[in-house]
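Subset of chains shown; positions unchanged.
For reference, chains read A and B in written order, and residue numbers begin at 1 within each chain.
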Amino acid sequence: MTTTCPECFETVTAPAEPVLHEILECAECRGELEVVSTAPLLVALAPEVAEDWGE
Amino acid sequence: MTTTAAVIGGSGYIGGELVRLLLGHPEIDLTTVTSARLAGRPVDTAHPNLRGRTRLTFTDPAALSGADVLFVAAPHTETMALVPRLLDRGKVLLDLSGDFRLRDPLVYREHYGVEHAAPDLLESFTPGIPELYRDRLTGADRISVPGCMATAAILAVHPLAADGLIDGEVAVDARTGSSGSGARGGPGDAHAERSGAMRVFAPLRHRHQAEITQATGHPCRMTATGVEAVRGVQVLCRARLRDGAGPREVRDAYRRAYAAEPFVRIVAQRRGTFRLPDPKILAGSNFCDVGPVVDRGDGWVTAVGALDNLVKGGAGNAVQCLNIRMGWPEEFGLGFTGLHPV
């Protein structure tokens, strides 16, 4: 099963039977993608862990 | 009669710098330095440069009794919960976190990702920028010291903004050393990873841009890159000059703005190795060096600013604000001029 990464628009391949709230990693941008729907397969970007410099 | 002071968050990098400066301040008696993690242990455990200079030990924050002046150097988003409980522990409170810098709680949420926990207090804080708000600081009991890169950019751009010499947006390209992220680093802060890096950690919308906009009145587009340095911030700020403004007006604006400022130097020279502001020679000092360069061909100006993020970008600036607030000479505790070479 595949879908598109909302960050970089690369094709993301999910396991055969994706589970709701499972976290996938996009191979291109390495973003963490949360499975928000399984049929159809939809993923959402998990929040980015920002670095906290220069405060 | 000396004034007592306490540093909350005293085991961190800003806390340690506050301790260093306050120990050398002729009017201050530093009585309390807090750390939960190191409670009971000597202050020089965290700050080995202070060996032989103090016998203070860390106090648990919970055990803080109070002091005339409170410096709060705790993480943002946590400080807004602390401050309400601290207000009756001291006459003057200076916060160094980001929590009380932005007047508008919506802007805070946009940049910090959480709801502000004490929005009613926001208006009661005076921005800790002596060069812009010296008068207000003389009467301020709550002072919010701006961010390190924000201070550099605000001071670099302020003369242009105040004199109405620029139009539209200011683009800020900031570079910072590793101490900017504090003493509690993650894996990316390990020496082998961070050494020699040019790490664009904020390619857009760094939080400090909201502070710059608030202080200068100009929209701001900001990037931030970690470069090889422990201390030191440098900003390059670009803006379009309005019609009629040229090199002469720009130079005049800087001279007028900073002629009497004890801690801002105009550095824009045509010869020598250090022609424009470079934080290399500012480590430990409270100077912010600023220097404008006008492109005579196309009417843009690039203003460079540099400072030590822990001093003029934090602890030193807080001490300067306090000196103003108390009516003391503004240089008290801030006499160190920086080193060369270094």
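What we mean here is this: contacts are C-beta pairs under 8 Å (C-beta built on N, C-alpha and C of every residue); 3 or more make two chains touch, one makes a residue touch a chain.
Small disclaimer: the values here were computed from a predicted structure and weren't measured.
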item: Composition of the entire complex, counting every copy that the file contains; value: A x2, B x4
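The definition used in the following text is that only the chains that are shown with their structure count from here on.
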item: Rounded Å distance, subunit A centre to subunit B centre (Cα mean); value: 37
